[in-house]
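Dumping the structure here so I can ask a few things about it.
Of the protein chains in this complex, one is absent; all others appear in place.
Read from first to last, the chains carry the letters A, B and C; within each, the first residue is number 1.
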């Protein structure tokens, strides 16, 4: 057992923290700041800030130098993610590209794709969306119906995607398309890269129950996509997608822990403002939530240990997903409970603006749905970890 | 809404209470009494006491007079059951006969069966066991393998039954047997009535985790059963069994409520003795359990209302089973919790003997298993009440 | 033994359901919710409710009402919950109950008639900012002349109410009502006051809330003249809180049953992995458990309303049981509704969030589970001998 990071990682942390201290506006560190900014303005602020961070050398932390990365270790990546949270930096607006697409391109992209995709993404010149889910194909990805028909050296794509983060603001989308007519389930799929600005691509924002519109629907009507804009090979989409999704290995756990403890502290402050932090019953509930956050931290350290040693995580990412999503959602259930009658109001007293925490509380209802619902994750754990016989 | 009982039911209550007051020994009303008596002695005491109660006219409360019953209403039956609990009377040793077998005999028995079975059962001259479950056929009754082969006018029965209450003490058993060779699942079954004393019938008691041995296994080895000792017709066993089980319609809810509130009060006294009844956290837990007990009471009143009106309860008995079994089990989980470190000891302090409550706590682990496990009940509710599509 | 609604009560439920389906379905609710600047009080619905007599359900017949009990009122509340219906119906019924119980004959005559036919919108203001439900949560003081100072928060529809029943602490507890000699409770320095919205010293500000189906407002009172309900005292406040808790529980039970039914319907149709989602056992068993919980909550609300109507000795326990069970059933059922609708359940354009948010608000209204469970402990733990 050794929970320290190597000296070079700690040096990196010091360097990063110095940069963050100089480059995070004080206003951003006020709890609830981002709920006070309009969605358009917030996006622009975040995009620009992240670009500057990249130019300062704090992007692609664990990517090879040849791709513009820093050539660091998984530990440095975890430190980066975690210190950003601690410094109240905004979340990345390009995370689907950075986390999923980029390593996939590095692994199976053509030389030209590597050049065209990775650098511009790193500098936030191109914001990437993901187009996997469809109406009727949420947890069951293989049921998707968006299809592309080859016409010359272009695919003519028709269909609809849903739950696309930043659909209205992104520049390009990586998306699963059925390119082999008559194929079914996992066969005949391809991962296509499409410009969001081309004729026939339309976006409709989806307003969430919290009132925010981070998601959108994307409609393709006779969109023409050059066959060269396929990642991982035509007809090989399922394998490419599985590779792509494998890069979410729960390595974000340490920064999630940092973020959720921030939320926990914020919730404690609210309880105190309402004079309820001394209530023995609420204290037990808060403590119970804290237990799950601490366990998430341990799980994240476990995952980082495995990743650093190059071990195959297998279905461990399902364990991580279940733990973080339920710990996070549960924390906000306790938040709602401790508010008592104030739960109905955004500003229960003059000094207490709960708008941001309230939006986060609604948001937590979604985290057990997307990215593989809790039900899907439990099936994976039951069958692949416990080895229980498959249900029919 | 009218929660009163009619005058004749209240008169019956008064009469019963008078008899009980005169016929329940004071020692029996001391909490934990029955845990201090050996199992053999307890059985004899209970059998004899119940016989005297029947002779005093307090048996078969809602049975027709022609069968020796009192010809009363379901409400009177509920009053009877509930007042027995209130008076700390022991539970019936013949309840499987009284609740299940007797009404089935009244409905589909031959005239001779009616005479031979009902009267002696009412007077506890014959104690009945039930032989349904088998190893490998617990929740899935239709998988049973005990079989009978016709030889002349007798069936030669071989097989094994398990979870038979009072197996070692009962006089006769009603049991499901596959009487049609080569049949499967629900077909080719018969409900046979077998003397426990005949050659080839052997009993092995099953000790429970609480240390008590109320259950047993019954082995049949070439046991000869006259074909006349079949209830409801040869080959018609499944329908007969379903009819039989339908008589458990949750009507016991009111007396269960009475009993569980007694346990609740007893648990509160233990908490007080340990100085923990003022703990706000434990108070919330106790209150949460009490909510479920009160709800059981309402459900019981609902069921009684339906029964009195002759309505078909459908799958409501599954709702009742889930409610009572989980409320009861949960109450004792809270009991265990409030004991703190004393949970490990039968007598944590000189004045506190928890043996009986401890046995009851272990017992509650079984109530979500037998009589249709919680899993089976939920499937019934999902499919028959909610109308969800059947799983494959 | 008859533990069930009467045929008349069942017919009333049917009538409410039919009217809502016909004239105020979820599209109409959505229009109210989306009109965030609107007052959240659709006039046509209010007229229809008034015409049906549902505002006067508990108003005595001598004042032109139906003269029925809380058991009947909860029938309506439940259907309104199932339809996530906007408007000050429950608030008005509660204000009427206070005036009926504790008002002078003149006050009763002036308020109950117009209230029953929909001419007077009313509400109750019982707690201050950050305060709980109960005497300790009041932040309004009355002086001997009946002038009110202080604040109330989260008041349903105060911005459209003509008359507001305000709970206030009193410096010198007035003697028990001299004339009526009701003998209720022990006074204890709390009174209920009838306040008109237009009076001087009354400031009403809308409060942004999470539940678009029900609008809330804050009251700031500075020497606002109000008329004391002469029979009111601490027991009167407790009674009002009990009734409020039962109506909130009934609404929650309606929300919960509707959430469950809509989820069952959706997942019977929705296919994933080649099967209807509702055929997956883990989901089906969870919904079965929710059915049990919702059924128990329905029973509990029935019993509590009846116990209050009949003044049964266990009425206090019954109310606390009903509210805490309804809280649990509705919280679980609406959370499951979001989860088992998949992504769509989390969107603004789907109706799911109406149910989820209304449940959130009501779970804390008239006492959260924490408060009611402690009440149950007082009644069942501390009383064991």
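What we mean here is this: a residue touches a chain if its C-beta (ideal position, glycine included) is under 8 Å from a C-beta of that chain, and two chains touch if they have at least 3 such contacts.
Because the structure is a prediction, the values reported are computed rather than measured.
Engineer: Hey, which of B:177, B:194 or B:282 is the one touching the hidden chain?
Structural biologist: Going through B:177, B:194 or B:282 one by one, B:282 is the residue touching the chain not shown.
Engineer: Decide which residue listed in A:94, A:160, A:190 or A:299 touches the omitted chain of the complex.
Structural biologist: Touches the omitted chain: A:299.
Engineer: For the full complex, which residue in C:48, C:282 or C:379 touches the chain that was left out?
Structural biologist: C:282
Engineer: Provide the residue numbers of chain B that touch the chain removed from this figure.
Structural biologist: These residues touch the chain not displayed: 133, 136, 138-140, 143, 162-163, 206-209, 211, 215, 274-275, 279, 281-282, 336-337, 339-350, 352, 355, 358, 362, 365-366, 368-370, 373-375, 378, 391.
Engineer: Going by the touch rule given at the top, which residues of chain A touch the chain that is not shown?
Structural biologist: 1-5, 75, 264-265, 268-269, 271-272, 277, 280, 283-284, 286-288, 290-292, 294-295, 298-299, 301-302, 304-305, 308, 319, 322-323, 375, 377-379, 381-383, 385-392
Engineer: What does the interface between chain C and the hidden chain look like in terms of residue numbers?
Structural biologist: Per the touch rule, chain C residues meeting the hidden chain are 280-282, 284-285.
The criterion applied here is as follows: only the chains that are shown with their structure count from here on.
Engineer: What chain lies closest to the overall centre, CA atoms only?
Structural biologist: C
Engineer: Could you put a whole-Å number on the gap between the CA centroids of chain A and chain B?
Structural biologist: Taking the mean C-alpha position of each chain, the two centres sit 54 Å apart.
Engineer: Hey, what residues on chain B touch two or more of the other chains?
Structural biologist: Residues 280, 284, 391-392 of chain B each touch two or more of the other chains.
Engineer: Of all the residues in chain C, which ones touch at least 2 other chains?
Structural biologist: If we look for residues of chain C contacting two or more partner chains, we find 280-281, 370.
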